[in-house]
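A single protein chain has been removed from this complex, and every other one stays in its place.
As written, the chain order gives the labels A and B, with residue 1 at the start of each chain.
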Amino acid sequence: MKSLLMMLLLFPLLGGLYHALLGVRLDRRWSEIVAVAAVAGSLIMAVAAAVVAGGRPVIFPLLEWFSVGELAASMDAMYDPLAAVMAVLVTFIAALVHLFSVIYMRREGGYARYYCYLNLFVFFMLVIVTADNLLFLFLGWEGVGFCSYALIGFWYRDAYHADAARKAFLVTRIGSAALGIAIGLFFTAFQSLSMDYITHHAGMLSAGMVLAIGLLLLAAAAGKSALLPLSIWLPDAMAGPTPVSALIHAATMVTAGVYLLLRLYPVLVLSPVAMGVTAAVGAVTALYGACSALAQHDIKRVLAYSTVSQLGFMVLGIGAEDPTGGLFHLLSQAFFKALLFLAAGCIIQSLSGEHDIFRMGRKVRHALPKVYGCFLIGALSLAAVPPTIGFFSKDRLLLTNLTHPSIFHAVLWIIGTLTTLITALYVFRLFFLVFYGGPGPKRTQAPEPGPVRPILVWTLYPLAFLALAGGVMNLPIGSWNFLDRYLMPVAGLGPPLEASPSLEWGVRIGNAVVALIGIGLAYLAYGPRPLKEKPATAPDSMQNLLYSGFYLNKLYHRWVVRPYEQAAAFLSNRVDHGGVDAVMTGSGRLASRWSMNLRLWTTGRLSTYLGVLLAGFTAMLVILALGLL
Amino acid sequence: MIVPFGHVLFLAGLLFLMGAVCAAARRNLIMILMGVEVMLNAAGLVFVGAALHWGTLDGQAFVIFIMGVAAAEAGVGLVLFYYLNRRTGDTDADSYHTLKG
Partner (left out) sequence: MRLLLTLILFLPLIGGIAVLFFRRHPDRCRWVSLGVTLADLILVLVVWFGTDPMPGAMDGRRLFVDLPWIPALGIRYFLLLDGISLVMILLTAFLMVLCILASWRSIADRAGIYYFALLATETAVMGVFLAGDLFLFYLFWELQLIPIFFLIGLWGHPDRVRAAVRFFIFSMAGGLLLLIAIIGLYLIHGAQTEVYGFARYQLMNTTLGPAVEWWLFGAFLLGFGVKIPIVPVHTWLPDAHTEAPTAGSVILAGLLLKTGAYGLLRFGFPLFPTAAARSVPILLTLGLVGLFYIAWIALTQQDIKRIVAYSSISHMGLVVVGLAVWNEIALSGAVIQMVNHGITTSALFILVGILEERGHSRQLGDYHGLWHRMPVFSGFFLFFAMAAVGLPGLNNFIGEILILMGTFQEWPAAGIIGFIGIVLTLIYFLRLVQNLLFGPVDERMPGDDITQREAAVLIPLALAVLWIGLHPGPLLDLLAPSVAHLADLVGGNGGAADYVASGAM
């Protein structure tokens, strides 16, 4: 078991190091083989470890790291069902994305760098997933942040990409600081950093501590998982290559925050306030992302805002005391969002790099019929149309909120349902514009879609299958809730609250209807017919508000970035150079002015010196004589 | 001792004062050097007087040293003056003030 876990982590690490050290000299084909093999090996190990562990939580010390006094940071792995599910998910999607990348990136230079970061990313992600020690988790947490930075800025020659990368790194690092502080508080409270220990002794924490830690964990998750108010980096992160967006910014890294909340759920759940805030942040983020996605022009930005929205749903589930539901939605989102991103990648490649959905249209459908099918499945799943996995996972989250005793959650349920409607609307807006759009003014200059390599499409099939039929893994009927039961041994995770069957079915049918209404609205507004340039009936100001993601970037720029820069300039010019240093040099100048006066005594004339000497001696003698008297 | 110690001290003090005034007031380098020599001799006189007064030989021995140092100093000093005079033709002490701060 231990060797399985070691290999699980070592394969991608060695792959990454291999590229880092020998990168420049590597042949492209060889580089691709190593990268894919490393992740595939890791996938096999993840599955094997899950089978061997058989649903029991196992903890293994892998390596010593450092320990001083009570502070012991060892690289311990915990492979419980939660970790197993995540590890399999991460390696599975990573394997597909690596395969996809081989074709997608075939004409790009810097392949060694690309695969190095991609492999390292998988390693760090697996560290997050399998870590038991919080500092070990932090290693992975920051590691994925770095890899994400490097991959968003992969096309570094364009300043826009580099800036997007920097933004992503910085904003996620704010979350990291929150996580670091939370780790510090855990350490003061428990003198231990083992999550296993912490989750089993969470009851020892005082109420204030629980609240503080809960909010800090939420802030950490907000940074990584792009929840409000730290969601601004994710849309920009789409500057990276599309496979990277699929892997890191849709399926895995952004779910790390959610995973953290799941891991430490027993702590979080102790504080009702923190839970309430979590649920509220989730609901508002879901609504925010969905609304913003409505007005985007860039196919990847629509999907990015959609990711923000779906992450909000997951957190909403956790806040409503249904962590398993959150995980279920995490899985479902990973499948359909990775599918949508990879399909989008096919479309973008076929249109030689075009991202604007208003320049796509029915020609795309004719050129890429298989991609069209896969995209449709992904869109249905995202819109939560039965019987896709997206329907079951979202339905469960909404139901949990409704059955939750607090009235507050009823409000959140309303927001959630509204979001479901908007979700169906924006995803089918996207779908119709991309695949059915007729000739419009912008479309006349649109590039002709070309064929794509079949391998690209093949990688979509497994995802499409899971997005369509993955719901089977946790059906809310009888004993079909495999995922619930599998996760039972994990501290804090269990089945949702019981609801009366009539309510349950009522909500379920209601959700399906809402999703269909959304699709219908999208059909009416963007359906297959010749379009005017501005199909949306919304006024311009509304359009701009949504397009800019509620001006969040501008707000940050005005209230955070600019004051920060001004403070920096002020401190540097006025305080450091004009203040502190001026005091230092001023005292020096004072001393030298004094010495200007003193140097008048140094006439250079012997007579002065002798006269002063004698006068001094005389004075000394007189003083001595008077003293004697 | 025939001469009272107080007289010796008085004479030595007078000599010292004269030497000091000479060294401080005169501008000519030779005269300054002479003033210093007189001061040294005054000090020597005190040593000799004190040696006789207390009946030890330390003072007299010290005078030998003082005389030796004074001779060496006078020699070095005179040579320096000689070179200075050869170079600038000037024995006025205040003309040499290149060390002014």
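Convention: a contact is a pair of C-beta atoms (placed from the backbone, for glycine too) under 8 Å apart; a residue touches a chain by one contact, two chains touch by 3 or more.
As the structure is a prediction and not an experimental result, all values here were calculated from the model.
The absent chain, not drawn in this view, touches the displayed chains A throughout the complex. Screening A:Gly153, A:Gly257 or A:Gly289 against the full complex identifies A:Gly153 as the residue touching the chain left out. Only one of A:Val51, A:Ile509, A:Val580 or A:Met596 touches the absent chain when the whole complex is considered: A:Val580.
Interface note for the absent chain: among A:Tyr111, A:Phe169, A:Tyr259 or A:Tyr288, the touching residue is A:Phe169.
Summarising the interface, subunit A meets the missing chain with residues 20, 24, 64-71, 73, 135, 138-139, 141-143, 146, 153, 156-159, 161-163, 166, 169-170, 173-174, 176-177, 180-181, 183-185, 187-188, 564-565, 567-569, 571-573, 575-576, 580-581, 583-584, 588.
By our rule, only the chains that are shown with their structure count from here on.
With each centre defined as the average position of its C-alpha atoms, the distance from subunit A to subunit B rounds to 92 Å.
For subunit A in complex with subunit B, the touching residues are 599-607, 610-611, 614. Those residues of subunit B lying in contact with subunit A across their complex are 20, 23-24, 27, 32, 93-94, 96-101.
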